[in-house]
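One structure below.
A single protein chain has been omitted; all remaining protein chains appear in their positions.
And then subunit A:
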């Protein structure tokens, strides 16, 4: 009898056999027989048939394979009862026994299992556990922490100090909250802006205000709004604009609803559905509003950037809790402004800083516990990744990481192994870890972060995370690693030494002065006069940026016109065989590029070897630091590479069906003759 290869700490609960798994890519109701297992980590299907060929996937996830669904990744389970489908929730299988089970996954895979051949009892148990499991399974490994070290975790004062040095931020670190005495919902350390000292009495107060041109985040409770502005305005040479995101952007419920509609278009169960939905494809996408939300977020980030960049004005962004859209907008603005965040490590550090340390409530938002209370669920982090993808798509050479990296990151949110996405805040994490620690058999509990990519992928597969188009900045002096100084800081008139010796003029000193400033700020904060106004000025800002030569290491802005906003094809279409382009897609071009790259590298090596005797080593530049992707050259890759392989499908074209459904041109034109003027010769 077969059993799944269990991970350390994984426990098998139950199984059902025989189960027929339908093969997705045809309608003929054919499938593979096998056994369905449910463990504390996943649902897994093990085929009775021997794998026909060893599919030697270069891009394989070590934790779960193509027939595994981590329980946290399960989105919805449907039971099919006599052609009717019903949502199965809370582990309750209605009295009737479904003949078929359909699982929609959060990474957009769709599984269909026929249950008619197995024992009712067994299958029911599997369904029950799959749909109802509430325990968060964490699996504890001691991973080689190779990546973690490079990613700044922002869990110690040193990390913050380092970051402030890097950005030349004129801020002071406040450690009053080290033990979460001030706020449980906030950072381990509070970072306060410039020299403003705020009398933090309210334990709920949560502040990160950074008022240098590079930093943007602020999230505070509204009651402290004015005090904050005051402090900032008073102490800085610049004015401050405030923006309440809950007024100008969709709220988390809107985001959730929109995404729920949107994802339906990609959870395709069969060919007929696919072609039916093809007809109204564009208007369906639009009706979900998802792309529009992406556009709005990017737009807002551009507005923030404009303030910082053009007007040298600090920005204070607020929202009710300050841990959702604040995270999105501030991270996006930082990516646009600072090329460091476009490197892989920089990006990970940014997520760590703005999202993890910034207390985005991952546990609630991702609904890891499958709670019914829908109020708190929202794919806010995914929304952020979507926005980043748009930037990557438009300015690919500016990013060190690839879209595959983003796709994998979006999947990893639903793998219950990483501490990164399991908690609502640092405080939450610490308290849970403390509570669980005695239960752990050996030593304190350690839980890898998602940045330990080796937990999921071997180093070969990790090469897919790098973008071969990335234009590395030419370093003129390799020996000295100068801290990065972005262009937009040029105009900063504050001396960098201010960091060490902050001038002592708190805002308490001069009440009247601060009042004046407060008023000025209030006036300025009306920066959204009419709803159309910002779009127009941002458009101007965008155009003036566009007229300058494009610098991939400088400011980066997205084009937000309709045709420029695209669908993240790799993430959303990777499991749909109907759209696989065999031997095509951008993969084909990338393969060529990688081939040439390795050829050039080989040549360089040969030359260097020959040169080594000679002193004339003229060229020391690290030409190609990219890790090489090794695509298996056997067989043609499909456009969905590296996620799905189609090598074994017959090489037959897919012919659309239901073509005429929408194109009923009611116009009289349709019935008109091609040659209206001429008469067909009768013979």
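As a working rule, a residue touches a chain if its C-beta (ideal position, glycine included) is under 8 Å from a C-beta of that chain, and two chains touch if they have at least 3 such contacts; residues count from 1.
We adopt the following convention: contacts and distances are computed from a predicted model.
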UniProt protein name of the chain not shown, from "Serine/threonine-protein phosphatase 2A 55 kDa regulatory subunit B", "hydroxymethylglutaryl-CoA lyase", "Cytosolic Fe-S cluster assembly factor NUBP2" or "Myotubularin": "Myotubularin"
Residue of A:418, A:580 or A:643 touching the missing chain in the full complex: A:580
Touch criterion as defined above, residue of A:65, A:157, A:397 or A:554 at the omitted chain: A:397
Touch list for subunit A against the chain that is not drawn: 274-275, 278-283, 285-287, 291, 394, 396-397, 468-469, 471-474, 542-543, 546, 559, 561-564, 569, 573, 576, 578-586, 588-590, 592-593, 596-597, 599-600, 603-604, 606-607, 610-611, 614, 616, 618-619, 621-625, 639, 651-656, 659-660, 662-663, 665, 667, 669-677, 679-683
